[in-house]
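With one protein chain removed, the remaining protein chains of the complex are shown where they sit.
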Amino acid sequence: MTLDKLKMGRTAVVTGVRNQSTERRRLYDLGITPGTPIENVMPSPLGDPIAYRVRSAVIALRREQAQLIDVEE
Amino acid sequence: MSAHAETLNQCGSCASSCHHTAQLTKLGLKIRNWDYTVALAGNPNTGKSTIFNQLTGLHQHVGNWAGKTVTRAEGAFTLNGKKYKLVDLPGTYSLLSTSVDEEIARDFVLFGQPDVTVIVADATRLERNLNLVLQVLEITDRAVVALNLIDEAERNNLTVDERALARDLGVPVVPMAARRGAGVKELLNAIEMVASGQFSARPHRIKYADERLETAVETLAEQLRVEFDNLPNARWVALRLLEGDENIINAIETRTLGKVKEAGAFPSLVESEAR
Partner (left out) sequence: MTNNSTAILDAAARFRREMGDNLHDKLTEAIYADAGQIAARAVSSGEQSNGVNFGQFFDRLVTSRWFGFPLMILLLTVVFWLTIAGANIPSAMLGELLQGTVYNLLHDFASSLNAPWWLSGFLIDGVYLATAWVVSVMLPPMAIFFPLFTLLEDLGYLPRVAFNLDRLFKRAGAHGKQALTMMMGYGCNAAGVVSTRIIDSPRERLIAIITNNFAICNGRWGTLILIGAIFIGSTAPPALASLIAATSVVAIAILGVIFTLLVSAFLSKTWLKGEASSFSLELPPYRPPQIWQTLYKSIVDRTLIVLKRAVLMAAPAGAVIWLMSNVNIGEASVAAHLVSFLNPFGLLLGLNGVILVAYIVAIPANEIVVPTILMLTLNMAKSGLAQTGVMSGIDDDLQIRQVLTEMGGWTLLTGVNLMLFSLLHNPCSTTIWTIWQETKSLKWTTVATLLPVVLGIAVCFLTASVARLTGLI
């Protein structure tokens, strides 16, 4: 499944990042690489973006970004 | 008291470093004819600006968020008779993406050839911060790691073995709690050691177990050295070229490779639209 489907409070492991662009680079540089655990910490009041914990930092991603990230629970 | 607090106290009370701070003069913005240039790099929210202010006596106000410093802030101090120019780079997670702040930080570390690059790392989130540390160490070996927020780490029951870290990274690691001023003397000591060449680093370098890559890097690096004399780290530039880094490709096309953008000389919108 993709990261945007991950429920609040749950942790999954990144299996891959789709898309071949600078967007993918940015996600990689944030430490979102295959094998990294990622947790849905909380959504914003309007549901998008969502804050995720990855490598001990909390980072907000918009839905389109989360949809690029494949995860496995 | 935990191990870190003890280390801090021991170092803080030792005669040599006290001697050093006795010689520290914060010069604020008065920079002229400096002996050494020191760059200050680090992730956002690691207390980089606190350290900048501690060393220069300036009080640059910086909020608690990413990307607030877009330009380089500069300050100065003297230490044991030598003048140091301190350049505060934008806080970034990486030097490899394409955003403007990362470009400014990267260009300065690479082409500005600072005598020392201080990398501020957050002890509570070491793994993430090491990403940038390792990237900087790929570019330069004249580096010091300021392991800041060690007090926060203790509060979260995290213990960081700075000796193991220094051994692994091959550069000096200084534990700090900059907000309380702890570790500043030791940082100055380390900066002086690296600047004067008393400390010779053997920095950690990433190994890419791939022969084809090695050949490609060496071939390109050689060509780059011929074309751009004084290029500080041709291997690193070659690697970026192999990655298809657009900024570097652009710099080669326009023959501006190696030129550091002046603070304030930001590409105007008209120019960037034309690009």
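In order of appearance the chains are A and B, and numbering begins at 1 in each one.
In this text, contacts are C-beta pairs under 8 Å (C-beta built on N, C-alpha and C of every residue); 3 or more make two chains touch, one makes a residue touch a chain.
In this text the structure is predicted, and so the values were computed from the model without any measurement.
With respect to the full assembly, the chain omitted from this view is in touch with A, B. For the chain missing from the display, the contacting residue among B:101, B:115 or B:141 is B:101, taking the whole complex into account.
Among B:55, B:73 or B:241, the one in contact with the hidden chain is B:241.
Only one residue in the set B:25, B:80, B:200 or B:223 touches the chain that does not appear here, and it is B:223.
Chain B residues in contact with the hidden partner, per the touch definition given at the top, are 44-45, 59, 61, 63-68, 70-71, 96, 98-101, 124, 126-128, 130-131, 133-135, 152, 155-162, 164-165, 168-169, 179, 204, 206-208, 210, 212-213, 216, 219-220, 223-224, 226-227, 238-239, 241-244, 249, 252-255, 266, 268-273. Listed here are the chain A residues that touch the chain not shown: 20, 23-31, 33-34, 36, 41-49, 51, 57-62, 64-65.
Convention: only the chains that are shown with their structure count from here on.
Separating the centre of chain A from that of chain B, both taken as means of CA atoms, is a distance of 28 Å. Those residues of chain B lying in contact with chain A across their complex are 93-94, 96-99, 124-125, 127-128, 131. Contact residues on chain A toward chain B in their complex (touch as defined above): 22, 25-26, 29-31, 55-57.
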